[in-house]
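Since the structure comes first, as structure tokens, the remarks are kept for the end.
The complex appears here minus one protein chain, its other protein chains still in place.
By written order: A, B and C. Residues from 1 in each chain.
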Amino acid sequence: MLPRPPVPPETRVAGIAVEAVTVEREGRPILRDVSVELDARRTAVIGANGSGKSTFVRLLNGLVLPAAGRVTVQGLDTQRDAAAVRRRVGFVFTDPQAQILMPTPIEDLRLSLRGTSRAETERRVWATLGEHGLSDRADVPASALSGGQKQLLALASVLITDPALLVADEPTTLLDLRNARRIGDLLLSDPAQLVVATHDLDLAARCDHALLFDDGVLTASGEPAAVIEAYRRSCA
Amino acid sequence: MLPRPPVPPETRVAGIAVEAVTVEREGRPILRDVSVELDARRTAVIGANGSGKSTFVRLLNGLVLPAAGRVTVQGLDTQRDAAAVRRRVGFVFTDPQAQILMPTPIEDLRLSLRGTSRAETERRVWATLGEHGLSDRADVPASALSGGQKQLLALASVLITDPALLVADEPTTLLDLRNARRIGDLLLSDPAQLVVATHDLDLAARCDHALLFDDGVLTASGEPAAVIEAYRRSCA
Amino acid sequence: MARQNDLGRDLARIAVFAALIVVLGMVTLPLPGGVPITAQTLGVMLAGAVLDPRRAPLAVLLVLVLAALGLPVLAGGRGGLGVFVGPTAGYLLGWVIGAVLIGLLVRGHRISWWRTALATVVGGILVVYLFGIPVQALVLGLDLQTAAASSLVFLPGDLLKAAAATALVLALRRAYPPAFGRAGIDAPASARAA
Partner (left out) sequence: MIQLYRPGASPMHRLSAGSKLLLLAVVAFAVSLYPHDAVSIGAVALGVGLLFIVARVPLRVLGTELWRLRWLVLVLGGALWIFVSPLTAWVSTARVVSLVLLATLLTMTTPMGELLAVLHRLLAPLRRWGVDADAVAMTLSLALTLIPVFSGFAAEIADAHRARGVRIGARAIVPLLVRTLRHADDVGDALVARGLV
């Protein structure tokens, strides 16, 4: 197993409070009375298909709103201060295809910086393309990128906004060993606080904290090794 | 790691011969001079993103045709005898959503048995639904199934045709531990010969044989443990 | 073989555009004359511009068959055979012919904005009105001038839809070139872009 990357010196912890949250869909609770404070630098969220991982991470940027209870990020309520929360939270989806909104990589990065001055935008866009090894692919159709490059682009267009909190929903599932590791390393070593839902237990083990969901209930929260062990037992 | 399931007694090996095959796209070779005979019961195909795994497994049912060389399954040429090959080869895709062609599970299974008598169809359809725990979901919209159930249905609609060779392209990537294991067990213990492209090295380790691709070239073929080790080294 | 692969993808693309037209039917504004303003014409224009002149009308026909089967696939959740004797019947026929024409006008040329705009205006508006207005007049018992004048309410919306279709087609060409050609069409979609 790979080692946990060191916490970068300029680390920030955004501070997340989930208080007695219930989420319902079609009259059925899909998260039940979840309370947790997340102050660890890197938190993994694990559990079976349908246990509520995606629902939980989507709470953190207001893509899903609680039916009861409340969620705050840096003291901001995801419901009341939705716009402010979204400016601080970057979200990475499983399928980069769902997240790349513009025809080419460079346009997609520019989209993230709407409102910034033109010169500043170009400077940051090219810097980011360079950092992620995408400079020579700036103008090709995004659909022509390889799977790994697509996920790099999706991540880049989130990181370029310099979020305080990075939330990712199974960002490495579609990738091979090398690409999964590269994306994993990028996520784990970014200065932003990280919450990542994942089926990849190696990735989970490299976090500082882990949460386990089972059928909408938070059943464990603690050291990754112990939580992963609990998950394996529950699957046996 | 999970043990390799025993080979079922009524095992058949279809027999696959890939002879000096080259595949090109846009003038670029994406498989180069690949020759291999597959007689192992269960073969895993591993390698990096873009190395040619999907291209290779798609050769086996004629979804991709060689630019040079030839591919035979049970002595049938995938190019000349395409229809006959497809009747013998069942193909499972990564995204079950792409493979479920009818609005409901029961209709999708019936579709696989087109041409069979009505009574026989109903008998086999219900038997298969039962086997895969989908009886009570027979009539719900397929889009309302969970991820694991969708993959079960996709697999069921292939197994119901009783193929001699089962080819799967990353069938467990979108699944959690329990579902991945369930689908993996189903694939590994089916009496049909199996060829599976996968990033899941645990699944690969449970096969009898493994192939490693690197940039369109077959770089290793042999005992899974050794081939996986070679893959890990190449990624380091 | 190669031909079969193409057939499979043909069917799937026809089905996709039919589904798109159906989904766009949820954006609609019923009007007193019985002919609604509907985003479905945008779907017809897109089908015509993206598919070829043979497949585009099939996508539209598919929607009409679904409607004939009684499914609520037309604007405002309408369907059933009644539609084909109603005031919109001519427009529906116009969609089919218009889709062919758009395909013919854009096919075999490099996609340019003016050609796409021209095709969507001619095939997606003129032709549709050409078939739609007379039938509407007939069914509602109006004279032709009145029917034509009353259908002027559609024009601003339809021009907007033609503009949108043009912009979308151009963006689609940059985002996903394989959408248009058959180049590399027998490769796995996932791999083609991988």
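Simple rule for what comes next: a residue touches a chain if its C-beta (ideal position, glycine included) is under 8 Å from a C-beta of that chain, and two chains touch if they have at least 3 such contacts.
Here the structure is a predicted model, which is why all the values come from computation and not from measurement.
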Touched by the hidden chain, restricted to displayed chains: A, B, C
Hidden-chain contact residue, picked from the options A:Ala67, A:Leu101, A:Ala127 or A:Ala226: A:Leu101
Option from A:Phe93, A:Phe213 or A:Tyr231 whose C-beta touches the chain left out: A:Phe93
Which residue of B:Ser157, B:Thr172, B:Gln193 or B:Ser221 touches the chain not shown here: B:Ser157
Among B:Gln79, B:Gln97, B:Thr116 or B:Ser135, the residue in touch with the chain that has been omitted: B:Gln97
Interface with the unshown chain - residue positions in chain A: 58, 61-63, 83, 86-87, 91, 93, 95, 97-101, 103, 111-112, 114, 143, 157-158
Residue numbers in chain C that touch the chain omitted from display: 4-5, 7-16, 18-20, 22-23, 26, 29-32, 34, 46, 50, 58, 62-63, 65-66, 69-73, 76-82, 85-86, 164, 167-168, 171-172, 175-176, 178-179, 185, 188-190, 192-193
Interface with the unshown chain - residue positions in chain B: 61, 63, 83, 86-87, 89, 91, 93, 95, 97-104, 107, 110-112, 114, 139, 141-143, 157-158
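FYI, only the chains that are shown with their structure count from here on.
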Inter-centroid spacing, chain C versus chain B (mean Cα positions, whole Å): 38
Between chain C and chain A, distance of the C-alpha-averaged centres to the nearest whole Å: 39
Chain C, residues touching no fewer than two other chains: 194
Per-residue overlap in chain A, given as positions that touch at least 2 other chains: 146-147
Complex interface listing, chain A residues touching chain B: 47-51, 146-148, 173-181, 199, 201, 231-232, 235
Chain C residues within the chain A interface of the complex: 171-172, 174-178, 193-194
Chain A - residues contacting chain C, complex: 102-104, 141-147
